[in-house]
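Below, a portion of the complex is reproduced, with chain positions unchanged.
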Amino acid sequence: VAAVITLTTDYGTRDPYVGEMKAVILRLNPDARFVDVTHDVAPHDVREGALAVEAMVAVCPAGTVHLAVVDPGVGTSRRGLVVSAGGQFFVGPDNGIFTAVLSLPDRQAFELRDPAYRLPTVTATFHGRDVFGPAAAHLTLGVPPARFGPPIGDPVRLRPATARDVTGGVEGEVLGVDRFGNLITSIDATAVARVSGRGGSVTVRIAGRRMPLVRTYGDLDDGAVGALVGSHGRLEVAVREGSAAARLRAGRGARVRVSRSTKTSTTGSKRRTSS
Amino acid sequence: VAAVITLTTDYGTRDPYVGEMKAVILRLNPDARFVDVTHDVAPHDVREGALAVEAMVAVCPAGTVHLAVVDPGVGTSRRGLVVSAGGQFFVGPDNGIFTAVLSLPDRQAFELRDPAYRLPTVTATFHGRDVFGPAAAHLTLGVPPARFGPPIGDPVRLRPATARDVTGGVEGEVLGVDRFGNLITSIDATAVARVSGRGGSVTVRIAGRRMPLVRTYGDLDDGAVGALVGSHGRLEVAVREGSAAARLRAGRGARVRVSRSTKTSTTGSKRRTSS
């Protein structure tokens, strides 16, 4: 049965862990198709994994199985999860990695407990291969989520990233840093639009710096810092062909504030005519 | 013909080498399926590649072709190998990378010599693309191993990792360090069981430290060091949500010893009630 399984882990790509997980899946369903989302989630960083899963949900076709294993609690009493939500499926530890979809109205969550859907021998340290991988394969073969175990009413969710209205604007935080050094924040496009109102100009403040809101990286001067609404619908802070994280020495948790500009400054943007 | 080819190399993922190898294979068999095991074997580190292959053999379906190219001797007189063993196939340089399967009772090894199964032009430096890749493709198309060249009776094997019985226990060595900083040792589950006997308690010593044997990472206190039987059936030394390699400043070759505990200490484990 041809079906897409996305893979999000902190296994890295240096060790054979990902390959073993895929081999086990292909033994059960030789037609499964893999989309590697990332295996370079910082070790044990569930929040980073959750962001990757969230990005994938938005673009994947119905029926996609998302296998996400960032699992510091492997082998302990933490539960395994099978979730159906928004026409897609999710398999992994019950530690918040699927927070993005746990509030969807059609969400159904089950504990991954039936030994029929795991390897005959389950090690204490590699449930990606022994438990979650096989469950993902069985989902692609049409096994209904409810078959894996009893329903769960209270799957673990991560504390929502804060983005709260403040006088004259909205305040949020940096959720993560991408490979280019862009700072991805908890402030979404809607909040930015609410602040800017009907076309007004907006200023972004982070790490003691203020910067303009631009449309894309190329609107910035070389090396200038600016903010923009990125491809996941979140406010990002970027440096043109450089790293905002390095330049601002800012990372996850840094506070960021969007407010209506007092004057229509476009400092740092290409529209500036004198330097 | 749909068939799985696993790929283990030291080519890295920054250069197009792996892509070129895959393209050549797909030209011969458009239905070949790839499972990337790792391309981040330390350059020229045959032993590290051999460990990855060993892990894959245990989980791959019959008929899998394992293409492994860590090949410091490329273009010299070192031979190329096609091996059939345990219902799976192996293609790569004859330098010990397939040691794990070379002692299997049904093993058959052949020298990869027939020019019909390589590219028309073979460069001196990239046999993964020009020789081994095409051979792997032909294997998936059903060419029998004996067709690639004459039988080889003495394929190169790596010196076996030592794990020897000592008074009151077993002594071995660290074979490698994984992405999490776990130290993977040459002592297997059977040896550990032999020492612990009928449920007795066991102490592990490495780098001047002694630590308890636990079942999984989560059984350790945060930051505590411990040993456990890992997912490949080998004794591992780990730190909960941390790197044992960094903590113990230990790496490949470090000596490790398992012995019966003189008292039932569980220092460092969660079962400890006072800190």
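We just call them A and B in the order they show up, numbering each chain from 1.
Note that in this section contacts are C-beta pairs under 8 Å (C-beta built on N, C-alpha and C of every residue); 3 or more make two chains touch, one makes a residue touch a chain.
Remember, it's a predicted structure, so these values are computed and weren't measured experimentally.
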item	value
Full complex, copies of the single sequence (shown: 2)	3
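Please note the rule applied: only the chains that are shown with their structure count from here on.
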item	value
In the complex with subunit B, residue positions of subunit A that touch it	11-20, 22-24, 26-27, 30, 43-44, 72-76, 78, 123-126, 129-130
List of subunit B residues in touch with subunit A within their complex	2, 4, 6, 8, 13, 33, 35-41, 51-52, 55-56, 58-61, 64, 178-180, 215-219, 228-231, 236, 240-241
